[in-house]
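The complex appears here minus one protein chain, its other protein chains still in place.
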Amino acid sequence: MLQSHPDGPFVDPAATDVSDTAAALPPRRRGDGWRRAWRSMVRARWPIFALVILGLLVGAAIFGPTISPHDPNRQNIMLRLQPPMVRDSMGHVKFVLGSDGLGRDVLSRLLYGARISLLVGVTAIAIGGSLGVALGLISGYFGGWIDDVIMRLGDIQLAFPFVLMAIMFLVVLGPGVVNLIVVLGIGQWITYARIVRAQTFSLREKEFVEAARALGASHMSIMFVTILPNVIAPLTVIASFNIASVILAEAALSFLGLGVPPSVPTWGSMLAESRDQLIANKWWLAVFPGMAIVLTVLAFNIIGDWLRDFLDPRLKTNG
Amino acid sequence: MRQLKYALIVAGAVSGVPYAVLATPSDDTLVVGLSADIDTLDPGEISSRDASNVAEHIFTTLSSISVDGQVTPRLADTYTVSDDGKSLTYHIPPGHTCQDGETLDAEDVAYSFNRAADPANKFTGNTPGFIFTSIDFKDAIAPDPEHVVINVGIKSSMTPGFLTEVFVHCKDSYEKMSLDDATTHPVASGPYQVVDWTPGSEIVLEKRQDPGNFKTIEYRIIPEASTRTAELLTGNVDIITNVSPDQIGAIDNSNVARVEKVQGTRRMYVGFNQSAMFDSPGAMAIKKADVRRALQYAVDVPTICQQLLSIECERATSLVNPPQGNPDLTPYPYDPAMAEKLLDEAGYPRDADGVRFEMTLQAPRGRYLNDANVALAVGQYLSDIGVATNVELMEWSSVYVPLIRKHEAGPMFFLGSGGGLWSALYDMSDLAAVDSGPNYTDWDDPRWFSRWADIEAAKSPEEERTIINEMLKVFHDDGPWLLMYFQPDFYGVSNRIDWTARRDEVVELFDAKLAAK
Partner (left out) sequence: MWTYIARRLSQTVIVLLGVTLISFIGLHIGGDPTYLYVSDRATNEEIDQARERLGFDKPLYVQYLTFIGNAAQGDLGRSLKFRRPAIEVVADALPATIELTLFSMAIAIVFAIPLGVLAALRRGTATDGSIMILGMLGQSIPSFWLGIMMIMLFGVQLRWFPISGHVPLLEPLLQGDVRTALTSLPSALYYMVMPSLAVGVYSLSRNARLVRSSMLETLSLDYVRTARAKGLSEFSVVINHALRNAWLPVVTMIGLEFGFLLGGVVVVEIVFSWPGIGRLLFNAINQRDIPLVQACVIVLAGIFVAINLIVDLIYARLDPRVRL
């Protein structure tokens, strides 16, 4: 229940409810965590499947340029819209997964697209997450008017479908990977901020925080060294779901022509370009990038689900 | 109609037959799928092609342009032009009425013209914004109920053609309406009247007088191209505009509909912007006519037409539509070797990376037929001969239009400019002066611009023609456009209907009729 709507406000209202979950978390433990995690994954089976997909994805993102058969932007309009596995007169297959409306190789674009999709997803979350964590810590730690201002800002943002704000800013700023990342990232901060704030609120009077304060630690140090490590765990759950929704959001914005410039292949823009071709039965243009998106989003969602159950056994229901 | 739909739906639901309940409109109804919403039907405010195509059926005009580009009678049966060419007198035969029963005569015509021009109304539509500025409209007077005199400030053979685009309506009904009401409640003077309008969704017209073979015309707004095609294929819609080229095959193979392909008049080109604001090496290069000419050889326009527009085309030789162009000019062939040779000679050899210079090509997305892909393909062709081209695709109305209007697009930019069939001068008037608005490239060759005075002074049509041909030669050899093609228009037409598309983007439905079974 933590995910965001694919094209909607990227912050699912339900997501803010995890403060409850987080409060119930045991203090951070070190040691055999990894082994426990692995055992839990094997038991649940699905997370293994998700890990395999994510492994392939990361592999494609890293090695894509080396293993891709063609330059993803090289056009050949005489060979446009070739179905997959078509052999030329010499018996060679030029386009394993077919070619698109400009005769570009679908496979090469998919491989490059993995890189961009991951880059957009991970960086946007990194930006939104750090901003949200920082503001949430400040808000929860200091309280008072600072807290009011920050939370009101969040309210303003939540009071409006974020996808519409994103459209507005991308229309103005123009398409571009950086613009896209910034807009998508800023869409996320409030979720993180609310959770961290609630946590910080409950932690700031705790003994170990008081102890740090008594030892003369600065506000900065208390916030980021003493409190932060104790609020980070539930955020990984949200981050995992968030990456999934950011990838879907990228697809939606690309569909509206607001994603990335044409020289940057992404799955979303490939899917958007396929929309005119579907009715002409050029299925490979929609199916391959569509599958890439669905599988990736699925993988992140499964991991998110598993992480939530793993971190909070109280909610374990997926057994 | 709605009741019928309802009955069918209930019947379908009850019997559990999963079949298209709405298939095939009834025999007296024609359904048209438009790609853009209709914003206003106030005659003074109409500016988009789609709105104008709807309005064409609601409002009459003094005369109209026939399929072959001739001015033909409509409301007026004859007209005369004064000796100085600055006042035109139209004769309006009696017997016309508007939707509300009011008589439509010369006084109403004069009112229609003057209302559009009235600064108090603050209209920005096609009539005041384009027609009236082009002819320098002064005023319209009705000396008697059967005659109206239109006074203009410019003598031009194009004036009667321009005047066909001014919508005529009744005076009394519009005088008593507020401007708000006039946008949404047009009072018809033409063959059809609006009976239902759901903004963003549909406009329903009902016939009130001839011409027209259908009692009802229903315009449905369907912005998404594949949805429009899907509606045509299921038989819910009879005619759709702007068929995406890649969907032509699906429609033609469907047995329920076909695609009417017409060679349109919109001139598609890649502009070489010579504005002083650009000073990169590439921008400086294209200020030289030699370089521009070299680049003409680098782009394979017929292949672009064939592959990306699904139509065979002959490359443009100038900015004038073919029947009016200079017959002695031949299109630039695709000859990349020639392009490379000319660029070497012009002093732009390839460097170690194979690059001669870098270039930015800006283009709109979703404005013209397959525009994004055409621009990307042009970029590839230029890159192939060593002009490393980066294509920037932009949103049309909020980003691209302001750049174009301020002459800041480019240094190379992809654009289409509406043209006409009835006059070479009409097409050439884009470049009427160095500082004229549509001279988006800031081109300033005196061999072109100094000749406008000669044309005005020309004694005979033959003399005028000679000057035109000389100008077009200059444009072809050293002009500011990388010449492309005249945009084809694709209309999807149901096999239920007989209808012929026009070349000038006008969608006229008076002649549409049911196909013989």
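Order of writing sets the labels: A and B. Residues in every chain begin at 1.
What we mean here is this: a contact is a pair of C-beta atoms (placed from the backbone, for glycine too) under 8 Å apart; a residue touches a chain by one contact, two chains touch by 3 or more.
Note that this is a predicted model, so its numbers are computed, not measured.
Asks: When the whole complex is taken into account, which chains on show are touched by the absent chain?
Replies: Hidden chain contacts in the full assembly come out as A, B.
Asks: Could you tell which one of B:Met177, B:Val262, B:Ala388 or B:Val401 touches the chain left off the display?
Replies: B:Val401
Asks: Can you work out which residue in B:Asp100, B:Glu224 or B:Glu345 touches the chain that's missing from view?
Replies: B:Glu224
Asks: Just one of B:Ser26, B:Thr72, B:Thr124 or B:Asn495 touches the chain that is missing; which is it?
Replies: That would be B:Thr124, which touches the missing chain.
Asks: By the contact definition given up top, give the residues of chain A that touch the hidden chain.
Replies: Contact residues on chain A toward the absent chain are 1, 3, 5-9, 12-14, 152-153, 155-156, 158-165, 167-169, 171-173, 244, 248, 251-252, 255-256, 268, 271, 275, 278-279, 286, 290, 293-295, 297-298, 301-302, 315, 317-318.
Asks: Residue-wise, where is chain B in contact with the chain that is not depicted?
Replies: 2-3, 5-6, 9-10, 13, 18-23, 37, 39-40, 42, 45, 47, 122, 124-126, 128-130, 133-134, 179-180, 183-184, 198-202, 220-224, 226-227, 230-231, 233-234, 236, 395-399, 401-402, 405-406, 436-438
As a convention for this text, only the chains that are shown with their structure count from here on.
Asks: Once you find the CA centre of chain A and the CA centre of chain B, what distance in Å lies between them?
Replies: 44
Asks: Which positions of chain B touch chain A when the two form their complex?
Replies: Residues in contact with chain A: 224-226, 229-230, 233, 244, 246-247, 249-250, 303-304, 307-308, 365-366, 372-373, 376-377, 380, 390-395, 398-399.
Asks: Going by the contact rule set out above, which residues of chain A touch chain B in the complex?
Replies: Residues of chain A touching chain B: 74-75, 77-78, 80-81, 101-102, 171-172, 174-175, 257-258, 261-263, 275-282.
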